[in-house]
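All protein chains but one are shown at their positions in the complex.
This part shows subunit A:
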Amino acid sequence: MKLTVNGEAHEITAATLAELLAALDYEGNWLATAVNSELVHVTERALFQLKDGDRIEILSPMQGG
């Protein structure tokens, strides 16, 4: 399945968002996720089904003004 993760193209097998995070070595409760510009809550990741072409954003705390 072709996915775009944080702007980069990935060819990866992951049925759900949670599986994708695990496959790419993302872990921790400081991450926020969005698929196709919509927030996916942490509690929804395990059931959130990905599909070909999805755009995933994985964000974490950063310095800001």
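Everything below uses one rule, namely that contacts are C-beta pairs under 8 Å (C-beta built on N, C-alpha and C of every residue); 3 or more make two chains touch, one makes a residue touch a chain; residues count from 1.
Basically, contacts and distances are computed from a predicted model.
A.B. asks: UniProt name of the unshown chain, from "Thiazole synthase", "Spermidine/putrescine transport system permease protein PotC", "Protocatechuate 3,4-dioxygenase subunit beta" or "1,2-phenylacetyl-CoA epoxidase subunit PaaB"?
C.D. replies: Answer from the record: the omitted chain is "Thiazole synthase".
A.B. asks: Over the whole complex, note the residues of subunit A touching the chain we left out.
C.D. replies: Residues of subunit A in touch with the missing chain: 5-7, 24-26, 28, 30-34, 37-39, 41-42, 57-65.
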